[in-house]
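Missing here is one protein chain; the remaining ones are kept as they sit in the complex.
Think of it as A, B and C in the order they're written, each chain with its own count starting at 1.
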Amino acid sequence: MYDPSPRTLEILPRLQAFMRQHVYPAERAYEAQLNAGPSRWVQPAIMEELKAKARAEGLWNLFMADPEFGPGLGNFEYAPLCEVMGRSPIAPETFNCSAPDVGNMEVLARYGSKTQQERWLKPLLEGRIRSIFAMTEPDVASSDATNIATRILRDGGNYVIDGRKWRSSNACHPHAGFAIVMGKTDPAAAKHKQQSMAIVPLDAPGVSLMRHLPVFGFDHAPYGHGEMLFRAVRVPAENLILGEGRGFEIAQGRLGLGRIHHCMRLIGLAERMLEAMLRRVRARVAFGRPLAERDTIRADIANSRCEIEQARLLVLHTARLIDRLGNKDARRQIAMIKIVVPNMAQRVIDRAIQAHGGAGMTGDFGRPHALAEARYLRIGDGPDEVHREAIAKLELKRALDPA
Amino acid sequence: MYDPSPRTLEILPRLQAFMRQHVYPAERAYEAQLNAGPSRWVQPAIMEELKAKARAEGLWNLFMADPEFGPGLGNFEYAPLCEVMGRSPIAPETFNCSAPDVGNMEVLARYGSKTQQERWLKPLLEGRIRSIFAMTEPDVASSDATNIATRILRDGGNYVIDGRKWRSSNACHPHAGFAIVMGKTDPAAAKHKQQSMAIVPLDAPGVSLMRHLPVFGFDHAPYGHGEMLFRAVRVPAENLILGEGRGFEIAQGRLGLGRIHHCMRLIGLAERMLEAMLRRVRARVAFGRPLAERDTIRADIANSRCEIEQARLLVLHTARLIDRLGNKDARRQIAMIKIVVPNMAQRVIDRAIQAHGGAGMTGDFGRPHALAEARYLRIGDGPDEVHREAIAKLELKRALDPA
Amino acid sequence: MYDPSPRTLEILPRLQAFMRQHVYPAERAYEAQLNAGPSRWVQPAIMEELKAKARAEGLWNLFMADPEFGPGLGNFEYAPLCEVMGRSPIAPETFNCSAPDVGNMEVLARYGSKTQQERWLKPLLEGRIRSIFAMTEPDVASSDATNIATRILRDGGNYVIDGRKWRSSNACHPHAGFAIVMGKTDPAAAKHKQQSMAIVPLDAPGVSLMRHLPVFGFDHAPYGHGEMLFRAVRVPAENLILGEGRGFEIAQGRLGLGRIHHCMRLIGLAERMLEAMLRRVRARVAFGRPLAERDTIRADIANSRCEIEQARLLVLHTARLIDRLGNKDARRQIAMIKIVVPNMAQRVIDRAIQAHGGAGMTGDFGRPHALAEARYLRIGDGPDEVHREAIAKLELKRALDPA
Partner (left out) sequence: MYDPSPRTLEILPRLQAFMRQHVYPAERAYEAQLNAGPSRWVQPAIMEELKAKARAEGLWNLFMADPEFGPGLGNFEYAPLCEVMGRSPIAPETFNCSAPDVGNMEVLARYGSKTQQERWLKPLLEGRIRSIFAMTEPDVASSDATNIATRILRDGGNYVIDGRKWRSSNACHPHAGFAIVMGKTDPAAAKHKQQSMAIVPLDAPGVSLMRHLPVFGFDHAPYGHGEMLFRAVRVPAENLILGEGRGFEIAQGRLGLGRIHHCMRLIGLAERMLEAMLRRVRARVAFGRPLAERDTIRADIANSRCEIEQARLLVLHTARLIDRLGNKDARRQIAMIKIVVPNMAQRVIDRAIQAHGGAGMTGDFGRPHALAEARYLRIGDGPDEVHREAIAKLELKRALDPA
C-alpha cells in the first residue's frame, strides 16, 4: 500500500465531493446542450460554469508540477487526482487538466521563453483558450519520429511551415488558440536533431482544418480530432520552442507525461465502468435471477477488480519512478503502463457493456464512448507494438544471473 | 471441402462481379450523399440505382427459400452468397437481402395470409418499402421472451397495441412502411403461448418514434435503430399473423434464420477486413521495414485466417443441418455460430484496426463500423451468455460413454 | 454436415463397441502391469491380448490407405476412426495405428522397395515390431530441415551414418526393431536435395540409446522418447529409401499425414476430457450446489463444445482436401489444423482439469497426461510459430479483391 502524500490526502476528498456535487450531475446537461444547438461545435455553457466553480475551489491546474504556475504536485501525488478526473469525460476540462493542453502547458512551463509563457501559457492556465499538439501525420508511420515530413524552414526573422497533420485533438474546439507543431528544421542533421517545435496561432494565414476525424464513430464534439493543413504558414522566429533541433527532446518529455496521464484517467474510467456494472447486475433480473447471482458475471467482476488493481499499482509505481529518476530512466515502466492500462480498460469496459445488454451499446457518453477511448489508446501515443518492442529491447540487453 | 451446389456456383461469380463493378465503387458516393443533405435520414439516390441494377441482373431476394417468392435456395446454398453481401455495408440492401426485412419477408411468406402477403410482403419483395421487427423492450431482459410487456388486446374486429420497443432496426428509415410487433395476447396462457405478432402500419395513430439510438457511436443512417412507442394503436384483427398465441413459435423460426444470416455476413466482413489488413501491411513501412515483415503482424494474419476458416465451416455445417433437420434440431449449432462468429469477427477486425494505426479508427464506413457491428452481435439476437447456457444445457443432458 | 462414407459408417460402430468392451476397461490393468514389474520398459501383456482381439475383428491397420497393405481408406474416411482411437492412450497401439509406426508404414508402402517392404514393412503391419523415426536433432532448430547435421555417407556397398537424434518416439520400446534415419548425403546439393533416409536396424553396431527423455514429466513407458547416438553405423546401400537426395520429399509427405493423424487423435482426446468433465460436474457438490449448476462451469462446457466442433470440421475439411489434392495443395490447411487443434485441446483439457480440482492433476493416464500430450503437440512436428509463418506467407501472396 503506497501511502499517498499529505497534499493528495487533502485534495482528494474535495475533488471527489466536487465530482459528486457538480460534475456527474452535469453530464446529461452537457450532452443536451451539445445536441440542442444548430452545431455540436460550440462550447456548452455548463462547461464554463463548471470551470468557474472548480477554479473558485482551488481545484485547478492540479497537474502543474512547476510551483511557479500551479500547485506543484509530483506525478505520484497527482496520480490519484488524475484518476478521479478520468471518471467523467467532462471532468478534465472542468479542472483545466485536459489533454493535449496539459502537455502543452508543461512544455511551455518547462521550455518556453518568458515571452512565450506570457503570450501562450497564461491564457491556457486560465482556461481561456485551448490548444493543439500537431505531431502525427497521415501519410507516414509517425510512431517513428524520423518519418516526420512537415518542414519548418528559417526565412529571415520567420519560420515557414509546410505540412499536413492529423488526429490533432482540439482541432475543432471553438476556443482553440494555437498549435504546437513538430517539423523538421534540418533533415540532414543527426536523426534526433532534425526536429523542432513551433507555436502556430490558428488564425495565421495558411492554417486550415481539412476535415474532422471521428474516432470509432464518435465526433468528440466540441473539441474533436482534425486533419490540418499548414501551407506556407509564417510565424516569427521567437515562436520556436527552445531552439532548432530540440523537437525530439521536447517530444520525449512531453509524451512520457501524456502517457501516464492518459493511463491514470483510464484507470478512473475503468473503475467507473466497473461500478456501473455492479449497479446494473444488482438491479437486473433475467431468467428469474438477478444478474449479480450469475457466476460468470461474478467472475467478470473479480477479474476486472484484479486487473484494475494491478494496473493502478503499476501506474503509481511508474509515477514515483518518474518523480525520482525522470522520464528517461522510467521509460521501461512508461512503456509498460502504456500497454497494460488501455488493454485492461478495453477488457473491463467490454465486460461492463456485455452486462448491460442492449443498453450497453447505446448513448453518446456512456460505455461505448469509454470503450472507444480505451481502444484508441492502444494506438494513440504509440501503438502497443512500439512499446512492446521498447521493453523487449531493454530486457534482451540485461545481464543475467547464471542459469 | 463442402461442395457448393450448382446453383450457388452459377450465382456466386455473378454476385462477386457485381460487387466489384458496382458495390465497392459506390461506397464512397453513398457516404458522400448521406453527408451532403441537410439530414442523414434520407435514402441516398445511389442506393436506388444499385437496387435497380441488381434486380435487373437477377441478383435479387436471393435469401428467399420459398420458390413462390424468390429463387428458392436453401440455407446451405445461400450461405456463400450471403457472405459476399456481408463484405459491404451497402450490399445487403442493394440485393434486397437486408435485416430485418429478410426475416419479415420469411415470416410473411411462411406464415402470412394471402391478404397479408399481397398487402405487405409484395412491396417488401419489390424493395419499395422497408420494415421493422419490434420485439426487444427497454425495461426488461427481453432475451427472456416471457418478460415481454407489450400488450395486444382484442377489441371487437381490432387489436389494440400498447407497449414500448427499442433497438428496432429501420425505425428511422425514410421508406419504412410497417412493423411486426410482438406482444402478449394472453398473459395467463402457458409460458410460450402468451405471445402473438401483429402487423402495424407506421402511419397508424398512436405509433411514434421516441428517439434514435446510436450503436457504439454510429447512427446507422439512413435506417437507424429506434425506440418506439405504441400507445392504444388499433389494427384490424386480420393483421395478426397466424393467430393468437403463435408469436413465440414464429419468433423461434425467425430468429434461427436471422442468426445464421448475421453470421454469414459477419464472415464476409471479417474476410474483407483481413484483406484490408493484408493490403495495408504490404504497403506500410515503419522503422525501416514493411509491416508485412513483422512476425507479430504475420502471426495476427495466420490467426485470423485460422479463425475465419473454422467459423465459416461451422456456419456451413449449421446451414446444412437447418436445411435437413430444421431450426429446432439445429439449435445447438445455431447457438454455437451465434457465439463463435461475432467473437471471431471482433478479434479479426480488432487486429486489422491495430495494423492500420491511426487510420484504423477513423471513418464512418470502415473498420470502426465493422468492429461495432461485430461487437453489437455479441449482444443482439441474444447475448453470448444466453447461447452458452443453451449449449451447456444440451451437453449436460447427454448420455455419456463409459469413462 | 459432412456425410461419412459407407465404409466409415460400417466400421465406426464396431470400433466404438470395441473401445467400450475392451479398451477403456483395460486402461487400469495396462497401467497396473506397467507399474508391477521391476521395470516400466516392458510391454504389458494385456496390450498383446488387445492387439490379438482387434486384429481378429478386422480393426487393424485402419490407417493404411494402400489397398495392397490394408483397408485402403482415404484420410476423410479414416478421420472419424482415428478420432475414436485418440480417446485412449492405449488404443492406437491396440489397432496397430500408433505413431510413429503409422508414418513409417506409409513411407515404406509408398516409397519402399519390395525388399524393404518384405523385410521391414511386413512385421510392422503385423504388429510384431515397433519402429522409430529419427529426424529431430538436439543441437539445431530442426524445424528448419536444412539444419540437419547427421551424415549418411556412401562407402562402397554401404552407407555410414553419424549423428545424434532426439525426441525419437519408441526409442525405449522393448519391441523396437529399426529406425528410419534422416541425414545428409550431399550437403553441397540444392537445399532440399541434400537429405536422404536410411533404414537402420537397432542392433547395428554403433547405434545406442543415450538417454530417455521425459515429456512434461511423463516417461511414456513402455515406448518413451529417447536421445540416440549413431556412430559410424553401417547399413547396406539397399537400406536407403527411394535413393539419395529424396529425404526431404519423403519427409514432407510423411509429416503431412503425421500431423493430421495427431490432430484427429487430439480431437478424440479433447472430446473424452469434456465427457469426463460433464460426468464430474454432474456428480460433484461444492458449497451446496452441484458444480454443473455453476454458470462458469457451464460457460466452460459451452466454449469447449464450440472449440472442439470447429476444430473437427477443419480437420475433416483438411482430410478431404488431402484426399483430393494431395499434401502439397492442402499445406495451408495442414498448417492450420496443426495450430488450431493442439491449442484447442490444451484449453479444453485445462478446463477439465480445473473442474476436477485436486483430482484433476493426479494420475498417470488421465488429464495431466492428456494436457502434456496437447502441449507437446504445440511444439512437436513443428512449433506453432513455424506453421503460422507458413500460413502468413501464403496469405500475403494472395491477389486481393479491390478494397
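Please note the rule applied: a contact is a pair of C-beta atoms (placed from the backbone, for glycine too) under 8 Å apart; a residue touches a chain by one contact, two chains touch by 3 or more.
Quick caveat, the model's predicted, so the values are computed rather than measured.
A.B. asks: Touching the left-out chain: which of C:G70, C:G103 or C:G360?
C.D. replies: Hidden-chain contact among the options goes to C:G360.
A.B. asks: For the chain left out of this view, which of B:L108, B:L274, B:A299 or B:V341 touches it?
C.D. replies: B:A299
A.B. asks: Touching the hidden chain in the complete assembly: which of C:L12, C:M210 or C:I379 does that?
C.D. replies: Considering all chains, including the one not shown, the answer is C:I379.
A.B. asks: Would you write out the residues of chain C that touch the absent chain, in ascending order?
C.D. replies: 136, 138, 141-144, 147, 166-167, 213-218, 284-287, 294, 296, 350, 353-354, 357-364, 368-369, 371-372, 375-376, 378-380, 383-385
A.B. asks: Write the list of chain A residues that the hidden chain touches.
C.D. replies: Considering the whole complex, chain A reaches the absent chain at 1-2, 16, 19-20, 24-25, 272, 274-276, 278-279, 281-282, 292, 295, 298-299, 301-303, 305-306, 309-311, 313-314, 317, 320-321, 324, 333, 335-336, 339-340, 385, 387-393, 395-396, 398, 400-403.
A.B. asks: State which residues belonging to chain B touch the missing partner chain.
C.D. replies: The list for chain B reads 294-297, 299.
Please note the rule applied: only the chains that are shown with their structure count from here on.
A.B. asks: Taking the mean of each chain's Cα atoms, which chain ends up nearest the overall Cα mean?
C.D. replies: Chain closest to the assembly's C-alpha mean: B.
A.B. asks: If a residue has to touch 2 or more other chains to count, which residues of chain C qualify?
C.D. replies: 295, 299, in rising order.
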